[in-house]
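Worksheet for the structure shown next.
With one protein chain held back, the other chains of the complex are shown just where they sit.
Just so it is clear, A, B and C label the chains in written order, and each chain counts residues from 1 on its own.
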Amino acid sequence: MLITCPYCGPRDLSEFTYQGDGNRQRPAPNSQDLDAWNAYVYDRQNPAGDHNEIWQHSGGCRIHIRVVRNTLTHAISSAVPVRGHHGGKA
Amino acid sequence: MSPRRTEQGGRIDRARTIRFTFDGAAYSGHPGDTLASALLANGVSLFGRSFKYHRPRGVLAAGVDEPNALVTILRGEAREPNIPATMVEIHDGLVAESQNRFPSLSWDVSAVNQLAGPLISGGFYYKTFMGPIIGPLKGTRFWMVCERFIRRAAGLGRAGTVPDKARYERMNAFCDVLVVGAGPAGLTAAKAAAEKGARVILADLEPRLGGSANWSGEVIDGKPAAEWAAAAVNDLRAVDNVRLLPRTTVWGYYDGNTLAALERVSDHKQHPAKGEPRHRQWTIRAKTVVLATGALERPLVFPGNDRPGVMLAGAAERYANEFGVLPGQKVAVFTNNDSAYRAAHALKQAGAAIVAIIDVRADISADMLDFAGKAETEMLPGHAVVAAEGGRKLTGIKVQRFDAASGTVSGEPRSVAVDCLLMSGGWSPAIHLASQAGAKAEWNEALQAFLPPKPTQKWTGAGAFTGAFSTDEAIEQGHAAGLAACSAGRDHFDAPAIEAAPGAPGSEPVFEIQVTGKSFVDFQHDVTAEDVRLAHREGFVSVEHLKRYTTLGMATDQGKTSNVPGLAIMAAALGKAIPQVGTTRFRPPYSAVSIGSLAGERHGDLKPERLTPMHDWHIANGATMYSAGLWWRPQIYGHAGETVEQAYVRETKGTRGTAGIVDVSTLGKIAVQGPDAAELLDRVYTNMFSTLAVGKARYGLMLREDGLAFDDGTTWRLGEQDFLMTTTTANAGKVMQHLEYFLDVIWPELKVTITSVTDQWAGAAIGGPNARAILAACVEGTAVDNAALPFMGIVHGEIGGVPVMICRLSFSGEMAFEVYCGADWGTHVWETLMEVGKPFGLVPYGLEALGTMRIEKGHVTGAEIDGRTTARDLHLDWMLSKKKPFVGSAMMDREGLVAADRLQLVGIVSLDNRPLNGGAHIVEQLDEENPHGSIGHITACCYSPSLGKYIALALVEGGKARHGSRAFTSDPLRGRFGPVEIVSHHFFDPEGSRMHG
Amino acid sequence: MARSIEIERLSPLAQVYRAGPHGNFEDGVGVALSEPRPGSIVQLAAWPGEERRMIDAIRTVTGLALPDGAGGGVSEGGKAAFGFAPGKFTVVDEKDGLAAAFAKAITPAIGTVTDLSHGRTVIRIEGPEAEWVLAKFFAIDFSLAAFPLGAGRSTTHHDVFAQIQRTGPDRFDVHVFRSFARSFWTALCHGSEEVGYEVA
Partner (left out) sequence: MAEYSALALLKNAFNGNKDWKPAWRKPQPKASYDVIVVGGGGHGLATAYYLAKEHGITNVAVLEKGWLGSGNVGRNTVTVRSNYLLPPNTRFYEYSMKLWENLSHDLNYNVMFSQRGVLNLAHSPAQFDDYARRGNAMRHQGADSELMTPAEIKRLMPAIDISGNARFPIYGGLMQPRAGTARHDAVAWGYARGADRRGVDIVENCEVTGFLRDGDRIVGVSTSRGEIRAKKVAVAVAGSTGRVMQLAGIDRLPIESHVLQAFVTESLKPFLDTVVTFGMGHCYINQSDKGGLVYGGDIDGYNSYAQRGNLPIVEDVMAEMLAMFPSLSGVRLLRSWGGVCDMSMDGSPVIAKGPLPGMYLNCGWCYGGFKATPASGFCFAHTIARDEPHDLNAAFTLDRFRRGILIDEKGQGATPRLH
C-alpha cells in the first residue's frame, strides 16, 4: 500500500503508523462527561467502506495525515495534513 | 549423445557440457537445459513420488506449473526442498535429490498406500482416530499416536537444520510501466512503452526472455520466432530506460500498484560473484502494469493420466523445440482442442513417431486434419484415452470411442503401444496476479476458460493472459497495452507478419473421461475425480469446501493445472454451469518464494544494534552487555571469577560506599521548544511544569488517555522556552509519538517543536558519597556545591575541555549527578571522570546494580509501569495535580481503577534468606502441590547489600494495607516457595537524607 | 558552544571504518563510502506562516538559498540545507558553531533551533551504483528526476530513521541517528559488496 504524504509524496506503508479512527472528538480538557470520554477513548467507527482515519508518517516527515481509505478495497481517496500546513510548501 | 537428445535445434549450447548429479548418479547436459530437460534427455522418466499414494511420477509440464517433478537442491549443508526440476537451470556441480521416497525413488515402501486408496479417500481422518473414551489413550492421546505416523508419511522434501549462509537481498524499484511476462505480448508492450520514453521494467520468470516464442516454431517477420524475440530483447537491452529482469517471478500484486518479484540472481551459477545475492526480492512500485503472463495448459482427467510419460502437449513441444529433447519416441496425442496438433508436429519434426492423435471431438476442421496429415499419424476423432499403462514408464494406452455430448465411451477399447502421451485439456490464462485482490474471474464459454477480472488496480492485459491465444493478437494487444500504460495514444503500428500453425482457440468442454480407474485431478496431492465426487456426496460442494475437503489445488503448484478440471467435475456433479461453481480464491505468491528472499538483508541480522557513545569503553573494560530493546547496555563489569550477584553487590557497595558511575545515554531525550512548551508539558504531565524555574529539573509522570500510568522521567528547563525531557529507555519512541499526536491532532494551536535528541547527548550518572568531590575535582566553569547546584539544579561547565551540562538528581538514592555532553565527546568525558574518580574509589556499574539500587529505593520502572497500573497503584498519587486537567485525568478515577482490591506496589523481604525470583507469585497460604490463591507477583528482585537481605518489589492486592504482614512466595515453575514479609517499597533511606546530602 | 572545542570528536564508525577497496572491486568500484564528519548539524523549525523568514535566516547565516517546495535543498561549499518536513530544515556546515549562529538569527517568533551536531552521523555514498545500493535499503525513488540535486528526503530502513540529501548527481549524504550509525554503516558496506566499494 502506498500513502501519499502531503509533504513527502507517495510512500510505502512501512513508513507509516496507523493512528485510528479520525472521527473521534476529544472532550474539552476539563469535561467531566464520562460518556463523552468513554466514546473518545474506547469507541470506534469501523465502517466497511470509506473510513476517515489518521496516520502518522512516522518513518518520514512525521506529520499526521487525515486519510480517507476504503476498508474493503484499501483504495485511498484523499490524504491531507491534519495540521494547517499546506502540502508542497516548504 | 543420448537417444532422447534431438540431432539439432533447441536453444541450448551443444558445444559445452555441464555435469551434475541426481540422486547421486552423474549426468550431463548443456547450458540452456533445465534439470528436467537434461534428465529427460538422459532417458530418465521417474522424477518423484506423489504425496499420498507415493505413485511414481515423471514430468508433466515444462515450467512453473510442474506438480510432479519436485527435487531438493543441496548447496553444501543448506537444503532447498520442493523445487520443480523444470525451474532449475543446470550448472556444473549441481546436486539434486528426489524426495518423498524411502529407501529409494524406484523402490518406495510407502507405495503400498495405493492399496489403501478407498480407505484413505478425501477427509478420511475426520471420521476416525477418535480413540477410546477411557484408558491411557483417551482424550486426544489415541489421535496423537496415529498422527505421528501420518506426519511421517506426509510431507515432501526435507528442510535443512544448518543455518544457510547464502545472501539474500531486497531491492526497491519505481517505474512507469512494469511489464510482467516477456512473451510476444510482453516484449511488444515493453518496446512500445520504452519508445515513448517511459521507465520500463520487463520481468519474466524464465531465464530466457521470449516466452512461447522460444518454442512455438512460428515465424515472425521472416525469422524463427525465437530469433525475433532475441532481437527484440536486444533492442530493449540497448536503451537505458528499460530494465530487463529475467529469472524474475512477479508473485504478488499488492495495494497501491506495489508488486513483489523474486529474482533468482545466482542459483544458476556454480560460484556466485563476490557479494552477489542468491535471491533478490524486488518491491516494484509501478504507475501502471502490463500483465502479459500467458496461459497455462490443462491436463485431461482419465485413468492413469499421472503415469510417467504422460505430459502436457505444450510442454512436450517446448522440450522438443526449446531444449532439443524428445520426451518419447512413440508418441500419442490426446486433446480436446487444436493446440496439441502443433505439438504433434513439433515432435514429429524432432524425430519422434506420432502414433495417433486422439481427439474427443468428432468433427475436426479440414485445416487441422490437413495439418495432422503432415505428422503422418493416425487420426482418431471422437475418441478418448481410457487408460494409460505402465509403472515407472509409460508402456501403452487404451483408446475408446467417445461421445463428447454425453461424455460416454463405447466400443471395444483398443491398446496402443506408446512411450509418451501428450495431452491437452485446453488453456487457462494466467490471471493469478490480476485476481489477487479478490475480484471475480469471468468465465468465457467459447474459450472454456476464466478470463481476468475487471481491474482493481492500474493494469492492462495483453496476449494469452486476456484469452488472445494467437501470436498476432498477442503482439497487437501488447503494442496497445504498452501505449496505454504510458498514456500514449494509439499510433501507426507495423505489426509483424506471422506464419503460424493452423488452429482455432477454445476447446471442447470435456474435462474428464469418466471410466473406472484412478483419474487424477490434482497430481501432487493425489486428488482423483472420485474424491471430487465424494466431496459432493458429503455436501462439500462449494468450491472452497471442495478444495479444503480434498486438498485439491493446495499443493506446491497451487492447482495451476488442476483447479479448472476439478471445479468442472464438481459442476458436472451438481448439474451446474462452471461459472456458478466459480474458482477458489487466488492468493500470493503466484509461485513459491524463498523465505530467505523475503527476509532479505535481515536474514542473519534481524535488527540493527543501538550503541551508546561509550560502548567500546564498556567492552574494553570487561562489561557483560545486555540487550535492552535495540540497545546494548552494560549489565555488570565483572571481575574474574565473580558471579553476576557478586559483581552487582560489589558495584552497589562501591557506589553507596564511595562513588559509582553508570552510562545513562539510552534514556530517551526529547527537546521541547517554543513559546508554548511549558503549556504542553502542563497538559501531558500529571504535575506542573510551567512553574519550574530555568536551570531546574522536575520529576514528571505521564498518563495515557485512559488514565493509566504511561511513563516517567525528569524534565529540565534549560531556557524559558526550552526544555529537555527525559523518558525511560523503552518508551522513548512511544512518548515522542504521544507528544507529536497531541501537537498535530489535538492542539495544533500550540507552538512547540518536538525533536528527538537522545543521540545528541552522552549521559553518565555519577552518585555516591564522593560523587560531588569527584565533580568538584574536574568540573571547570561552575561550582557544584549545594548553593550552585542544589537538588534538581542544573549547571553548565566543562570537563576535560568539553562543555557539559550537569543536573543533580538521583535514581540510586545517593547524592548523584547526571552529566551530559555532546555524544562524540562522551568517551572523553567518561574517561576523564574515571581518571579523576580513581582516588575517590569511583566504580563503573551496570544495569544490575542500577536495578538493585532502584529496588532499594522503591523507584518504579517498566516492570511496574506495565500498562495496567495507575498512579495510585504505584503510590504516585502525590503527583496528580488537582489544579489542572491533564492527559488521563478525566478517566483515571473510573470505578475499576480505584477499586480496593487492585494490585499495588509493595516491598517484599525474603524471610528464609534465599533469593526471590522475578515473576514469582505471592500467596497467603502456601500449597506447593496445588498452587492457588495468588494475590500478586514479584516485579523485580535482588540481593540488597544495604539491607543484607533478599528483597523485591511486588504488585499485591490491597497493597499498603498488608504492610507488616506475612505471606509466601509461590513459584512452582522454579520450585521456589517460602515465607516473605510484605513491607513498604521504600527499603532504603526513605527520608532521602543521602541524596539531599 | 561559540568557541571551537579542541577535544577531538569520536566517530561512532571509528571501530568499523576500514579504508580501502572491498567486495567485488576487481573491475572497479561501484561506490565510494565515507564519513564527511561535518562540524555542525542543526534542525530548524518554523512556525506555520514563518517558513519564508526561516528560509531567509538560513540564507543570512549560511549563504544558502533554498528553493521552494517540499524537500527542496542546496549543497555547496561545505554547507548544505534541505527541508525534511513541513516548515522544518536540516542545515549542515563543515565548521562548528552553526547552532549558536542560528540561535541569534532565529527569534522565538520565527521558530526553533535544535543542535544535533553530535546526534546525527552523516554517511556519504558516491558513485555510479549509489542509487542501486541505496535502493536496497530505502523505499524511495532515487532517480535524478524524482530526487533532484540538493533535495532532501526523510525515510527509514526498518528501525533506522534517515534523512538523505542528494549532494551530487551520483552522491548522497545519509544522516542517521548516531547510535544506529555503526550498524547502518556495516549494513551499507555489506550491501555495497556486490558492486565493489571503496572506503575513502
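For the reader, a short list of remarks on this structure follows.
What we mean here is this: a contact is a pair of C-beta atoms (placed from the backbone, for glycine too) under 8 Å apart; a residue touches a chain by one contact, two chains touch by 3 or more.
The structure displayed is predicted, hence computed values, not measured ones.
Shown chains touched by the undisplayed chain in the intact complex: A, B. For the chain left out of this panel, the touching residue among B:Gly396, B:Gly478 or B:Gly600 is B:Gly600. In the complete complex, the hidden chain is touched by one of B:Gly93, B:Gly373 or B:Gly867, namely B:Gly867.
Among B:Trp215, B:Phe469, B:Phe540 or B:Trp830, only B:Phe540 touches the chain that is left out of the view.
Chain B residues in contact with the hidden partner, per the touch definition given at the top, are 51, 73, 75, 78-82, 118-119, 121, 124-131, 133, 139-140, 143-144, 147, 150-152, 154-164, 166, 168, 170, 252, 254-255, 258, 260, 281, 283, 436-438, 530, 534, 537-540, 542, 544-545, 548-549, 551, 554-556, 558, 585, 587-589, 592-596, 598-600, 602-607, 609, 626-628, 704-708, 863, 866-868, 891, 894-897, 899, 917-921, 923, 931-934, 937-938, 970-974.
Although one chain is not shown, part of chain A still touches it, namely residues 1, 12-14, 17-18, 20-21, 34-35, 38-39, 41-48, 51, 53, 69, 71-74.
What we mean here is this: only the chains that are shown with their structure count from here on.
Distance from the chain B centre to the chain C centre is 32 Å, each centre being the mean of its Cα atoms. Computed from the mean C-alpha positions, the centre of chain A lies at a distance of 27 Å from the centre of chain B. Across the assembly, chain A contributes 12, 62-63, 83-84 as residues in contact with two or more other chains. Across the assembly, chain B contributes 283, 285 as residues in contact with two or more other chains. Against chain C, in their complex, chain B makes its touches with residues 169-174, 199, 273-277, 283, 285, 601-602, 605, 607-613, 616, 630-631, 665, 671, 673-675, 721, 751, 753, 755-762, 800-803, 822-828.
In the complex of the two chains, the chain A residues touching chain B come out as 1-3, 10, 12-13, 17, 19, 26-27, 29-32, 34, 37, 40-42, 54, 56, 58, 62-64, 73-76, 82-84. Those residues of chain C lying in contact with chain B across their complex are 1, 5-12, 15, 23-24, 43, 45, 47, 108, 111-112, 114-120, 135-141, 143, 146, 158-160, 177-180, 182-184, 187, 190-196.
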